[in-house]
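Just passing along the structure, written as structure tokens.
Note that one protein chain of the assembly has been removed; the remaining protein chains are unaltered in position.
Entry: chain A
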Amino acid sequence: MKLKELESCLQQVDGFEEPKILLEQYLTSPHIAGCMLYTIHNTFDDIQHKLVADLGCGCGVLSIGAAVLDAGLCVGFDIDEDALDIFKGNVEDFELSNIDMVQCDVCSIGSSFAKKFDTVIMNPPFGTKHNQGKSHLCCCFLKTAISMANTAVYSLHKTSTRDHIQKKANDWKMKMEVIAELRYDLPASYKFHKKKSVDIQVDFIRFTPT
């Protein structure tokens, strides 16, 4: 499948009807999701016939893409029932059977999945001023992801936090590779946004055990 085909396929994925600010809900754009998945599949061969986890799956863009690229099984994890409902609708529309989902708090699932998944993919919450208590949310997602993955973790993190993430990777004995720098165009999906869209620079990172 070509990148353009994958992107156009992902454009069919339904997004959040009423995104929740505290959970930082927004749909990963078909372009970004497409680029991520295309690279994970073509460069690293970490999707096809693999057991994949999608942490903070939301409406399931990344999972749907992974399933379309022939993952053995992709399991989505999210805390929000409404998001998972939309995800389910998407799975039905796409008629995919290699997807499963669990409602849970990614930060508290501990080590029950230790090394069970081949690959973990995610677009974790970055931690914004509105959920300040969880400003290191992306780190707790990363920690869980690393414990669950056997081969690799693929994630998006704000470029401004690169040094911080690198330190964490070192602490957790993981090799960190910035595969690409992407510009994230967050549409003004929340009423308080004054500008039409918010531009954020993000790193697409691959973590592997050292």
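Here is the rule we go by: contacts are C-beta pairs under 8 Å (C-beta built on N, C-alpha and C of every residue); 3 or more make two chains touch, one makes a residue touch a chain; residues count from 1.
The rule is simple: contacts and distances are computed from a predicted model.
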item	value
Undepicted complex member, UniProt protein name, chosen from "Spermatogenesis-defective protein 39 homolog", "Multifunctional methyltransferase subunit TRM112-like protein", "Protein EARLY HEADING DATE 2" or "Protein phosphatase"	"Multifunctional methyltransferase subunit TRM112-like protein"
Option touching the unshown chain, where A:T39, A:N98 or A:T161 are the choices	A:N98
Contact partner of the left-out chain, one of A:I109, A:C140, A:V178 or A:I200	A:I109
Interface with the undisplayed chain - residues on chain A	49-51, 72-73, 75, 79, 81, 84-85, 88, 97-98, 100-105, 108-110, 112-113, 116
